[in-house]
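Pasting in a structure now, in structure tokens, and then I'll have a few things to ask.
For this view, one protein chain was removed and the others were kept in their places.
Chain IDs A, B and C follow the sequence of writing; residue 1 opens each chain.
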Amino acid sequence: MKKISVAILGATGSVGQRFIELLLKHPYFELTELGASGRSAGKKYSDAVNWIMQTPLSPEFGDLVVKECIPNFESKIVFSGLDSSVAGEIETQFAEAGYFVISNARNHRFDADVPLLIPEINFEHLELLRVQNYKGGIVTNPNCSTIGLAMALKPLHDNFGLEAVNVVTMQAISGAGYPGIASLDILDNVVPFIGGEEEKLETEPAKILGRISSAKIELANFKISAQCNRVPVIDGHTECIQVKLKSKPTMEEIKKVWREFKSEPQELKLPSAPINPIHYFEEDKYPQAKIHRNLENGMGVAIGRLRECSLFDYKFTILSHNTIRGAAGGTILIAELMQAKGYFDR
Amino acid sequence: MKKISVAILGATGSVGQRFIELLLKHPYFELTELGASGRSAGKKYSDAVNWIMQTPLSPEFGDLVVKECIPNFESKIVFSGLDSSVAGEIETQFAEAGYFVISNARNHRFDADVPLLIPEINFEHLELLRVQNYKGGIVTNPNCSTIGLAMALKPLHDNFGLEAVNVVTMQAISGAGYPGIASLDILDNVVPFIGGEEEKLETEPAKILGRISSAKIELANFKISAQCNRVPVIDGHTECIQVKLKSKPTMEEIKKVWREFKSEPQELKLPSAPINPIHYFEEDKYPQAKIHRNLENGMGVAIGRLRECSLFDYKFTILSHNTIRGAAGGTILIAELMQAKGYFDR
Amino acid sequence: MKKISVAILGATGSVGQRFIELLLKHPYFELTELGASGRSAGKKYSDAVNWIMQTPLSPEFGDLVVKECIPNFESKIVFSGLDSSVAGEIETQFAEAGYFVISNARNHRFDADVPLLIPEINFEHLELLRVQNYKGGIVTNPNCSTIGLAMALKPLHDNFGLEAVNVVTMQAISGAGYPGIASLDILDNVVPFIGGEEEKLETEPAKILGRISSAKIELANFKISAQCNRVPVIDGHTECIQVKLKSKPTMEEIKKVWREFKSEPQELKLPSAPINPIHYFEEDKYPQAKIHRNLENGMGVAIGRLRECSLFDYKFTILSHNTIRGAAGGTILIAELMQAKGYFDR
Partner (left out) sequence: MKKISVAILGATGSVGQRFIELLLKHPYFELTELGASGRSAGKKYSDAVNWIMQTPLSPEFGDLVVKECIPNFESKIVFSGLDSSVAGEIETQFAEAGYFVISNARNHRFDADVPLLIPEINFEHLELLRVQNYKGGIVTNPNCSTIGLAMALKPLHDNFGLEAVNVVTMQAISGAGYPGIASLDILDNVVPFIGGEEEKLETEPAKILGRISSAKIELANFKISAQCNRVPVIDGHTECIQVKLKSKPTMEEIKKVWREFKSEPQELKLPSAPINPIHYFEEDKYPQAKIHRNLENGMGVAIGRLRECSLFDYKFTILSHNTIRGAAGGTILIAELMQAKGYFDR
């Protein structure tokens, strides 16, 4: 199979760097263009970037010359790791010019005709692309803290019906991008506030778990409350979750629907798809960021500590990798799904 | 005023070390005896201890010879920082022998005739001492994560009536004692489980907020659910709290009852009493462990982020120092209260 | 004694914040004016600053309105915590206009007529003020990593003669200011480079330990090599030092000259002066940043691990607080010395 050329917008940021790391030797896609701000444009990527990934930068990409983010790219498929201060407009320009933009930025997530996609959960939402007015198209990836939550909720919602969800997060510093959080602010500390995060976490799941009919998404109907904290962890968001369900199952029934959960990406054997999207651990001390964030190459969600709750039905803890499953990896999985479904052929 | 001689049981542990730090130049008490396990007994304290406090050990205490924890102490007032594996029995022996034991250990907290005391909240519970069968007496200090929670709840319960409380904690490593958590387990990590902690947090507040009549405590009647996590923070427990109240006040009314909250220790001007037990901060990013744990010399509770909650009435975040207000400092404040009330005179 | 009015330039930065913290209730000085960049000028200080100190900001200073850094201040004594990108020019303007500038910035440190001062070491260098061409004057405080080193070297140089000094530092993140080091760069990491730091460490000690005669400083004559690293520690620089001496003393002789070292600030009982500038610890595991940085209110230098060295004569480890002794505290001590010596009277 001939590989398809792809580009990255916002290549010097931390999400951009993850894209680069994950696209090295990708079976479908060949990364050939890197876009960033005017400040970086024209420089060799290795000179423009402050590389912070834990694997060295491959010279194959380090030698690419950075382009400005204007729609004169060769590749028709464009991953966006742009900052939300500029992403909205640039992504629109690219989509209008015929590019497929698969974006990790929040700007277009609630456009009525833009899918907010987690391939295992709502792959049918890709249908919205048919009604988009762009020559190309825009698909968005949810917020990093939403993805793990939505994944844990999906089998519960399908099987037992969600009534209410309460979530408290302990989020990794990499979620804030680079330079992001100052070390003086987070070493030996917890910061009990992340701007805009609770709002995202309280709105995105209803769209993701919503039903699509006639190219419209009907929001899923359950209550949700979120409290978000930043903790001194490099990668991996931990979330304490409580759920109230329409029909209360046993704990074994819940573990069963989590463990057996598979979906379209697993059927299609997409290269970035985890074999099991959800892993349930019985040990009290699990899941843990340091141990489980790389589960299924960072694409799995680890769950543990399921137990009864006196205020809701059940409580449990989840862990997912915020910059792989929760950002670059999740976005690439969307592109793989679109490729497998023939969306890039039209 | 002549100072009263006091002793510490479990002097080499991390709570014991905090007692020593806080009793240096105490206006009421003079620390004259240190008790620890047989392994340490007979040694100079500075040789027996692995001092981990952030202020150097005062030679005045470093030169004391460690005693075994048997009831042959000179001091009649004994602070216990003993490990729960041995505290129950040793504390009973001391109380039977006529000592007043003010303990930070969990063993006697739910004895029907033992006060579980936070001086600002339930000082009247000291009455239970009258019905204890000991020649001396036992008073206990609650669990470190309970104290900040109970303090935040007290004005709400008194003014608006508690119906339900949900709490998720992010607890400091010092709460696990020494050596406690291995660095390999917590650096760059969150551990979503602390043995026995959720049970304490779900049971202690009802006793503390309970009403006493005829030397019996009637538990306060509200539901509570807790989820406890360990985070890489040295001192200071952060807690995300949600409350459902019998009569829903405005946010301003809540802030007012918090800010105006004062009680017996403030009336009596006890030396360790904070001037204001509760400080409310308006900044979104507050409270923070690193900035607020030393508020009021570590005896204050910092609260922030009060906001409406779609599942309960309100949510907010608190921060309190787990080894000062939540352990040694809280225990010393109990002793100061007992001294001021004449309990040690009988 | 009537207090003398003082101001801070660069009041919103991390050194500026330390000045504010340390000047609260100062016996000589009353902080009445705060200067910062145009961006902050005109705002209430509490609104302009991102307060990162571990004690809450006192409302007394939080309510001050920030001024621009132009020489129209009331106070004649000005502490400078300015960034070196602007400090040179601004400090010159203030000195020319008649202000006494006591600066923590590096810009004027090597001006031939400007003292690079550590009050315990080279208080006689204040004489240089007589030959300065300013209507006021400029005195500088050395680099944070120099101060602890120079303090440890002074008694060795005076008593045994320095021939060569080798130093490897492990420096705290607070030394980089705020926001300074990104958390993603330093959590779980060591950064083996600090721009310009090794040069400062290799040049400043020779001026500080130099002899003054006829208002000229003759540099001390010894070789020095430095390697500087940043480590995930909040406050406190640790330095591994090796020395070759002209006459090799015993270890006991070295400990003795360190322990007995006292100087002008101790004689004058200056309010910020440590009782003992140097504390030697015999325990192998000491000195430690977390335990000793607050020694003598952060103004002491902790030394330990003195032992023979096969390449030099001796090796040892030191620890000093980089933002107290190494910055704001050291600068205030200079002002106290100048006040005590009558320099502000002329």
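The rule is short, and it goes like this: a residue touches a chain if its C-beta (ideal position, glycine included) is under 8 Å from a C-beta of that chain, and two chains touch if they have at least 3 such contacts.
As the structure is a computational prediction, the values presented were derived from the model and not from experiment.
Screening C:86, C:164, C:215 or C:257 for touch with the missing chain picks out C:164. One of B:182, B:219, B:251 or B:275 touches the chain omitted from the figure, and that residue is B:182. Screening C:55, C:84 or C:225 for touch with the missing chain picks out C:225.
Mapped onto chain C, the interface with the missing chain covers residues 164, 166, 168, 170, 188-193, 195, 202, 223-225, 227, 229, 231-234, 238, 240, 242, 284-291, 304-305, 309-312, 315, 317. Considering the complete assembly, chain A touches the hidden chain via residues 51-56, 187-188, 290-292, 294-295. Take chain B: the residues that touch the chain left off the picture are 14, 52, 173-174, 178-188, 232, 234.
Quick note on the criterion: only the chains that are shown with their structure count from here on.
Remark: chain B and chain C have CA centroids separated by 39 Å (rounded to whole angstrom). A separation of 47 Å divides the Cα centre of chain A from that of chain C. Residue positions of chain A with contacts to 2 or more other chains are 188, 232, 234.
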